[in-house]
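Each remark here refers to the structure printed beneath this line.
The complex appears here without one of its protein chains, the remainder shown in place.
So that you can tell them apart, the chains are marked A, B and C in the order they are listed, and the count of residues begins at 1 in each.
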Amino acid sequence: MMETPKDQESLDLTTMHMGPSHPAMHGTIHIKVQLAGERIENAEVNIGYLHRGFEKEAEAHCWQQIFPYTDRLNYVSPMLNNVGYAMAVEKLCGVTVPERAQYIRVIVGEIARIADHLTYMAAQTMEMGAFTPYFYVMKGRDWLWDLLEEVSGARLTHSYVRIGGVAWDLSEGFKEKTIEILPRIDQVVVELDKLMTRNRIFLDRMQDIAVISAEEAISYGWTGPCLRGSGVDYDVRKAHPYLVYDRMDFEIPIGTDGDNMDRYMVRMEEMRQSMRIIRQALDQIEPGPVMIEDRLVVIPQKAATYNTIEDMINHFKLVIDGIRPPRGEVYSYTEAGNGELGFYLVSDGTGRPVKCRVRPPCFMGMAALKQLIEGHMVADVIPTFDTINMIGGECDR
Amino acid sequence: MSAKALERLEQRFAECVLETHDFRGDETAVVDRAAIVDVASWLRDEPDLAFNMLTDMTAVDWLLEGREPRFEVVYQLYSVEQRHRLRIKVQVPEEDPVVDTLTRLYGIADWLEREIWDMYGIRFKGHPNLKRILLYEEFVGHPLRKDYPKEKRQPLVRRPENEIADVLARRGKARPLPQPPPRSAR
Amino acid sequence: MGLEFETGRLADAVNWARKFSLFQYPFVTACCGMEYMALWGPRYDVARFGAEFPRFSPRQADMLMVVGTVTERQGPVLKRIYEQICEPKWVVSFGVCASSGGFYQNYATMPGIDHIIPVDVYIPGCPPRPEAIIDALVMLQEKIQSGRGWSQRQYFVEQERRRLGLDQEGGRQ
Partner (left out) sequence: MANETEEKKTDKTEPPGPELVEISIDGRKYQAPKGENLLQFMLEQGLEISYFCYHPGLSVVAVCRQCLVGLAKMNKLVPACQTPIGPGMEVDNSSDKVLAARRQLLEFTLVNHPVDCPICDKAGECILQRHYMDWDHAPSKIDHSKVRKPKHVDLGPRIVLDDERCILCTRCVRFMAEVAKDPQLVVSKRGSKAVLTVAPGRKLDHPYSLNVVDICPVGALTDKDFRFKMRVWELSSTRSVCNGCATGCPCEVHHRRDRIYRLVPRRYGNHDINDNWMCDFGRYTYKAVAADRLSLPRVQGKETGWDEAIGFVADRLKVALEGDRARIGVVLGADATNEDNFAASRLAFDFLGAPRVYLGAEPEGDAGDDFLRDNDPNPNRAGAAACGADIGTAAELADDLAEGKLAALYVVGERLHLPAEALAKAQALDLFAVQATHDRSPLVQSAQVALPAAAWAEVDGTITNRENRTQRLRAAVAPVDFARPHWQILVQVARRAGLTLDFVSPRAIFEAMQQEIELFKDAEWGAELPPQLLRYAGSRG
């Protein structure tokens, strides 16, 4: 790609609008760039086109009704959002989940993480013009979604996790199916690797593009694969182990120079690590209850609800008034597909939150996009935007 | 989180720290609104605290609780080296909703403060570019304030139901629009 | 008689051609996009319905797929895109959010895109399964064949009036 000669910088800047509905951008976002020739002199990133009022909705619903909304935050890996929100409310109520439920959360969460990264790969490659890997990836993602659908009943928006555990136990033969599917996913990753990672055009558009230093990344609040791409080994699963991640043996891949390629490679490796975690979890998991025993949190069995007034009232009050956490505020954080997914909950002791703030990882990424793309070619906007992996529902909420 | 950071903070800013608590192990300090920049920069630059990441920043509206002052701005700080967290809160009255900006300390504060301005109408003194981020400039009011009705929409595209003709039609005083003939007519 | 017969058959032939070469403009905003990707994927190959190739310029598309929540802020964008598509054009409202706002009933979201543009086919589901989308495609094709898409309708109504000798009110002259 030709570099614009310095002496042409005196030329008038061309203003160009990318988005809100742009071919090579998933999600709706508006980037206004000012070009000197092909180089971006000045960029303005506008988000918010998918602001759906998550917090307002949450403040109008009771605690357990918020799960479906969390599904649609990072809709590429809803299961991880479910887990994150459930753990936040459990921290607020001070309840601990049965061990089997914790394992199940880890398993479905990691499956969702692989699906998340696969989807990222699909978007990344497709929007850079390589359509073939897209089909390979979709094939693999559908296998993973089959697993999640079998557990939760929904392909995408699962709402499978509950406050105090998970909705129901794993399905029959889930373990075998997973063991059987994981190698095929592995194969998909290998194929992807072969197709993209050493592809000349791909490398040209990924390597040394949109470099960000560790300090800047931290100052921008980056977390997750993007931060690790800049060489900071911060992963909530290792730094502050939750659920049963401390019993898992896995590595945190980190990049070296924080360019697009590193962010891509980190995700590529994370898929393999997630598969390791799933295999270990499937080995370690023991039979047991998947829900806590607390009539103030868990709704009673349907049979009892329909036949005795006590359980009817119990069910009624839990569903209509919601569970009643104590007064207080907590900030709970888990590692989601894009990084640290935080929930800041404020309770006044009633059935609905005073405040249910979600800390969206890719919001932080988007905040840095302006700085990343300035000085690069206009064509570099797309791969850079992709490596940040903005998910509209999460970024705009 | 770290009790140590909370103690250090109380020693250093004894007069500015209004209240501290740790509910479920989340150390929280409510500090004086005027001192937020000093506190934040000290927390960031102190080597053994090194809160170099502004994890999150939001506001809370206590209208329905009837609490005074009405708003709270909440900062979630994290230290990547020390692996510890701290929550700082400042109280903001309704009549003068202004807080000093942290954009000079943290890059992310720029957008987060814009979002708070957008959602709660709290202004940040010294912010380079304080305009709406999630909503559009035509939007009136700040939706996450508790007194903003949840379903009060402000459409950018004019809707037919606002028209007088529509009201007349609802009351059966106008002819309905002509419909195409049914499928069977073909 | 003969001429009317000819024109009628001709219209059917044209519609037949149209329904198997749908060039879609995916206005993909939100969660439904995930299922929309799956629809393109190998398992639910939408190519079987002649609608596989997305045109990312409204001027080259004739079928607008509104996939996911449309917020008030997107309203003008969507309307503009719809107006840029050439006649005849068809709109598919993909998922409950696009159809009715779904469970986002608040200040930010639009309670259904049919407040601002006409819609030919609504797909329920949050998000709809690919099977449902394919079903909707077939419905749309049938609608196109019978010339009852919104943009086709006025032409169709006129033609019907002439053929059946109806007056403006739809009664015999």
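Operating definition for what follows: a residue touches a chain if its C-beta (ideal position, glycine included) is under 8 Å from a C-beta of that chain, and two chains touch if they have at least 3 such contacts.
Since we're looking at a predicted model, the values are computed, not measured.
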Contact set of the excluded chain (shown chains only): A, B
Among A:L13, A:A36, A:A167 or A:M312, single out the residue that touches the unshown chain. A:M312
Which positions on chain B touch the chain that was left off? 63-67, 146-147, 149, 164, 167-168, 171, 173
Even though one chain is not shown, chain A touches it at residues 60, 62, 295-296, 300, 304, 306-314, 316-317, 320-322, 350-352
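Throughout what follows, only the chains that are shown with their structure count from here on.
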Where the centres are mean C-alpha positions, what is the separation of chain A from chain B, in Å? 22
Centre-of-Cα separation between chain C and chain B, whole angstrom: 39
Report the inter-centroid distance (CA atoms only) between chain A and chain C in whole Å. 32
Could you list the positions in chain B whose residues touch two or more of the other chains? 135-136, 143, 150
Going through chain A residue by residue, note those that touch at least 2 other chains and give them in order. 48, 51, 53, 56-57, 60
Complex interface listing, chain B residues touching chain C: 135-136, 143, 148-157, 159-160, 178, 180-181, 183, 185-186
The residues of chain C that touch chain B in their complex are 72-73, 75-76, 79, 105-108, 110-111, 115-116, 146, 148, 153, 156-157, 160-161, 164, 166, 168-170
List of chain A residues in touch with chain B within their complex: 47-48, 51, 53, 55-57, 59-60, 91-92, 94, 215-216, 218-221, 232, 234, 239-240, 328-331, 333, 340, 342, 344, 346, 348, 354-355, 357, 359, 363-364, 366-368, 371, 396-397
